[in-house]
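Omission of a single protein chain aside, the complex is shown with its protein chains in their original locations.
Labels run A and B following the written order; every chain starts at residue 1.
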Amino acid sequence: MGLIEWARKRSPWVLHFNTGSCNGCDIEIAAAFAPKYDLERFGILRKGSPRHADLLAVTGGVTRQAKDRLIRLHAQMPEPKHVVAIGSCAASGAPFIGSYNLLGGVDKVLPVDVYVPGCPPKPEAIIHGLLQIIRRQDESK
Amino acid sequence: MTADEAWRGAGLEERATAIKVQSRRRVFVDLAPVDFKAVVAWLVTERGFTHVATVTGIDVGSEIEVIYHLAHGALVLSLRVAVSKEEPTLPSIVDLVPGATFYEREVHDLFGVAFEGNPDLSPLVLPDDWPSEIHPLRREWPADRIHRRLEGT
Partner (left out) sequence: MAFTPIPVGPQHPALDLESVNFTFHVDGEKVVAVRPRLGYMHRGIEKLAEGRTYHQNLYLVERVCGICSQAHTICYAQAVEELLEVEVPDRALYIRTIMAELERIQNHYLWLGVTAHQMGFETLFMYTWRDREIVLKMVEEVTGKRVNYDINYLGGVRRDLTPEAIHEMRKGLDQLAERTKYYTRVCKNERTVLKRTVDVGRLSPKDAEALCAVGPTLRASGVKRDIRADDPYAAYEETPFTVITYEGCDVASRLWVRCDEIQESIRIIRHALDTLPGGEISVRVPRAVPAGEAISRVEAPRGENLHYVRADGSENPARLKIRAPTLANLLPLCTMFVDMNIADIPLIIAGIDPCIACAERMTFIDPRKTAQWSWSSEELRRRSVQWYRKR
């Protein structure tokens, strides 16, 4: 495999977007980057721009207002890209399912590669979920 | 004057249609729409009830109840006014308590109550392209009816 392939796989950069989360998942993602769990040691960095991201980590069920922005962000990401739905809301919308302003989980709008369920999932689970993407890429070779 | 004493007086008691002292800290007062702003003015300017905690709307069938929760120390004094669903209008109190601006807008979004004198009743919690006839917290709009209407079915 080429050098670029190797580098891309070994350090996926993450764009984190909240489409309707209570923030519980967001703070556990932030905690995953803080000293105790230190996601950066896996080469995973948080990036503010979709143009630099390999992974889109989405929290929250998708509200009507957030839908278009979510699709646009995803479109701006260069290939190859992956989507990780973090938390039960991103997976299915629960417990807000049925709300007049909610479309559902992220997969109602985008193809999801990895689901990390939990309310919120612990940082260990989030790390595990993000590492699945790396493992998947290994296996696809 | 303590909060307990502050709300008692002609300014309120002569205009109230009902007073319920549920506990020392929770008092509910019913007012007619035509009297309600004068009572608020009296409470705010003369009796120290300057904090509006929030404004609650409730669909009770043919009417919308709008409840203003004014707080003073331990006491939450709730002023209840009912407006008809056909003509849900009330005078705004933002000239007395600017802090009530968003609470009125929220009730406007969710119940369709118009607050005359509030300079900005644009959507607060609902999206810009939300159909103006859908007031989500009115009983005639259950969630699936809203979904059907928004998805165009």
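Things worth noting here:
One rule holds in what follows: contacts are C-beta pairs under 8 Å (C-beta built on N, C-alpha and C of every residue); 3 or more make two chains touch, one makes a residue touch a chain.
Source: prediction; values computed, not measured.
Residue A:A66 is the one among A:V14, A:A53, A:A66 or A:L110 that touches the chain not shown.
Across the interface with the omitted chain, subunit A contributes residues 18, 20-28, 30-31, 34-36, 48-49, 60-61, 63, 65-66, 69, 95-96, 98-102, 119-120, 122. For subunit B, the residues touching the chain absent from view are 22, 25-26, 28, 50-54, 56, 58, 67, 69, 71, 73-74, 76, 78, 97-103, 105-106, 110, 119-120, 122-127, 136-137, 143.
Heads up, the rule we're going with is that only the chains that are shown with their structure count from here on.
Considering their complex, residues 126-127, 136, 141, 143-144, 146-147, 150 of subunit B touch subunit A. Subunit A contributes residues 64-65, 98-101 to its touches with subunit B in the complex.
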